[in-house]
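All protein chains but one are shown in place.
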């Protein structure tokens, strides 16, 4: 870090001890708020390889602070348990071989209670550290604390989506928690917002938290394009289904069609027919589908097939970011405590760019020109996943409002459906 | 049932209401005793397809009484929950499609507490039923109550073996419960007890509880044979290992050799090297292996290869049963609360025929001549498994003393290792 | 070998050089007769792991003579190609690691022509050896030559069944060769032949060729039983199908039912519906099913389910052998050049005990009491497969007449259907 940057950090609210301590406390507490409605049994199970047990998320986010902050910057730090570093490492090979991901659901111990004890232990140490470490240490550590906070917010979203997936496996279809039901009114037809071709700036190097994958800020060229003013609704998606969308190979990417066959897809994840009517499983229980709300839990393949059926396409991530412009970060976030998307309003202009549903783009997840991962194990955070995944933008109803921004790049494999992923069209 | 039999039942202690109620209460309580040391998290996980979650066992044994006693004989019975019958059916296709076996570990609900509530509910109903049903109903139902009690004892053994398998997956190697450590003294060399060829009676139709697979009693011919007076010890098995037993294909059945390769077997299940010394995981924690005690957790393939290495063989189940003769049912059972085998004594004659370890026989599990399964769904209890499995005899340190007998036929696939299965030699 | 036995061999036609040379020539030539109708392309493919390419069979049977006769007894022998021993070993681990079984179909070379050259080369050497080796060598080698001849006959049957399986994968449904079509008349209803319980002798130690698995001759006890006088017909099996035999779980062994589900079985292998009528693929092309002929290409599971549906069972191998008694070895063998079963005659007594279809018994394949495998690698011929397979008796329409006998024990896994395997009932 340059001296200049270092000095700016000292004066900067963003990196002040007070600010980060307060953020730390809020975000750590929010994890507890999220798991409050759970039974102990709900914390334990790994329903598929990609969906980890809740208690693992709670421990892993603590491990992150332990490993990248305390182990690294706090000489007096002692680990609570010598094996936790092995158990709760996700994929950072440079910090040691992690416990096999697919087996996270085989561990009944540490118990949930022990995991909470671990969290408390780490909290005590981190708070102490933030308050008392030397200025010269804080200069280096503050950035990592900020990453850890953002990292925990990411896992908060996964706690909800993994839990939804788990509960949906259970024929009892348990309810996570009852929430207000927001039907919304029927959105107007899609309006197309036009943008002109030209060189635009993409990426982010401003004075706010960003992941390394948003760097560097750079120029790119976009063609003339139009972007739909809102997300595709359940009602529109139903028309695709009723027009045999899941049966017409010509609408699908080759690997998408294979997935349709192999997985017998005939609707978004969590939809099923009950007494002749389409219902969906939500975190608030089973509901008849609501045509007004945005469709979610679709894969990239489904988003792409839907767009093809409409005669249009998905946006690139550059188009999305350019179009987003200076939109205020408002929308239906996890902060609303709904954990479910809601219908778009009928106001003019781009709507639902933030919140409700992550929006699949047609951009394969790749490094920006000149991208350099963080040094050391933290460089594994993003860079090594830049192959065979697709970028999603805008955050969802399970994302924290303070976590999202215009340049934020989320990414999943093309067949992933357990996130709140939806569709915005372009042409 | 013939009138004669019916009348005999009325006078019979075996089928008296008092006796069966008392047994019922004892056995049901023992299930609770077994799970007493567990954390809630331990009840939930299914570590492999064959090893069910503890809470599933607790519920399934209750479902058995619900389905085969209450539903069938008690007109006023109301189920506590309409879906439990689906959840907790194991494999009785004639009572409805069961929940997929491999997915028992995906169910966080019903919670452990709810399962206990279910057990209490069933207990209340069953006790009421035993005490108050009409004599004519009791005549038919009493036999099924007796089956249900024995069925629960079988699952008690599985609770322990499945739990052991689960805890062993966890690098923390948690202890189920501390028990007395019984090293025993070094057993004498194997003595061979001789038996002469001839027609012998096999099977059981006496006035005690038996499973249908022990019927009918029938004649068979055994050759001259000799039976080892005790189980093979850990020390003897270690010699086999040190003589490259796991590396010499000529000692193995073809499918056994494939298993050795595919699973990288080089010792019994739960053995591992720690600081250069063989240790084993037990329900009481990790211990250095004890050469005096009987080897357990070996597959049929290993038992067969060991015997071949010794130049002898495994007994047939007929030989075992004939040799067993009128031995009293004494041994190291779950009633001892050790949950681990102990070294043989040095008394004369056959030792360890009961308890310590199930003894693999070379007999494929098949119906006895003239075998007829029970009518209806209960006929699925045993008959449909009579292919591709091998018979084991004598019970183990996880079996209830009151559950085992000379004619008892247990059975597992040749590659199963998670039971307390050991080796007795014959020639 | 004892001196006595050795001297008897010298005088014995069975082991005379002339006799075995003549047999050798006949059997080797018959392999060529069998593959005469093939195109080169037909020799190459391995359609499933259990079904080897024809050229592999032709080479492997030569490898057997090379390895167990020439390499062992002929000091001057030179192998034609250093890698053939590796390529064409099937499963004899004591002679070296064989080429992976599942990959036999990946070898385009050696070509078919080269394989024939290899056969010729081995033939020349073996013939020379038989004619010219020392008497003292011949005493030991003659038994192995006899085994090699029988071994080749076994592979001749596999050539036909593996080829049938291959051609059936091809939507062109190619014909192996046209043969006479023998419809036969409708057999009478099954008559039951009764046998009384008692001690009977099983196995074979006579002066004829036998495999080690038929040894030793020994006593066993059979109960009273009745045996069906003929094989189950296609017509009878069709009734089982029409009575929802493939949909009623209560008729099936547990693993059989799993196979029905997993493989979507709804008829014997090679049956399919064409224009509303059941047809079957045969080596002579597609034909409507013929109700008079014995059903073949059923698994043990199907044979067992059929028997259960009829309220009877399959015979044990001891019952079959005892019942067979002194029946002359007559029947529909590969010598008839039909390669397809034919309807039973209406003569009195047991019919079709030999030929037409291998008959599933309910006996798991196990060593006879006192069984000792041959020494060395030849001991792997039979012994190591004695687990998880079922015994079949009597030979089929693809078996050589000179290869079968009363005590012959064939064995396959319970789900195997590509052999000419059929059903004889017992009760």
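Letters A, B and C name the chains as they come in the text, with residue numbers starting at 1 for each one.
Going forward, a residue touches a chain if its C-beta (ideal position, glycine included) is under 8 Å from a C-beta of that chain, and two chains touch if they have at least 3 such contacts.
Note that the structure is a prediction, hence the values are computed from the model and not measured.
Participant: Taking the whole complex into account, name the chains on display that the unshown chain touches.
Facilitator: In the entire complex, chains touched by the missing one are A, C.
Participant: So one chain is hidden, and I want to know which residue out of A:231, A:269, A:362 or A:392 touches that hidden chain in the complete assembly.
Facilitator: Candidates A:231, A:269, A:362 or A:392; residue touching the omitted chain: A:362.
Participant: Looking at A:134, A:250, A:275 or A:348, which makes contact with the chain not pictured?
Facilitator: Here the residue in touch with the unshown chain is A:250.
Participant: Going by the contact rule already stated, which one of C:83, C:287 or C:346 would touch the omitted chain in the full complex?
Facilitator: In the complete complex, the chain left out is touched by residue C:83.
Participant: If I consider the whole complex, including the chain that's not displayed, which of C:172, C:262, C:277 or C:326 touches that chain?
Facilitator: Hidden-chain contact among the options goes to C:172.
Participant: Residue by residue, what part of chain C touches the chain that was omitted?
Facilitator: Its contact residues with the unshown chain are 39-45, 47, 83, 86-87, 99, 103, 105-112, 166-167, 169-172, 174.
Participant: What chain A residues would touch the chain not displayed?
Facilitator: Against the left-out chain, chain A lists 91, 93-94, 197, 199, 218-221, 223, 249-250, 252-257, 300-301, 304, 313, 362-364, 366-367, 369-370, 379-380, 384-388, 414.
What we mean here is this: only the chains that are shown with their structure count from here on.
Participant: Measuring between Cα centroids, what's the chain most distant from chain A?
Facilitator: With centres defined by C-alpha atoms, farthest from chain A sits C.
Participant: Using mean CA coordinates as chain centres, what's the gap between chain A and chain C in Å?
Facilitator: The computed centroid separation for chain A versus chain C comes out at 61 Å.
Participant: Round to the nearest whole Å and give the separation of the Cα centres of chain B and chain C.
Facilitator: 38
Participant: Between chain A and chain B, tell me the centre distance in angstrom, where each centre is the average of that chain's C-alpha atoms.
Facilitator: 48
Participant: Where does chain A touch two or more other chains at once, residue-wise?
Facilitator: As it turns out, chain A has no residue touching two or more other chains.
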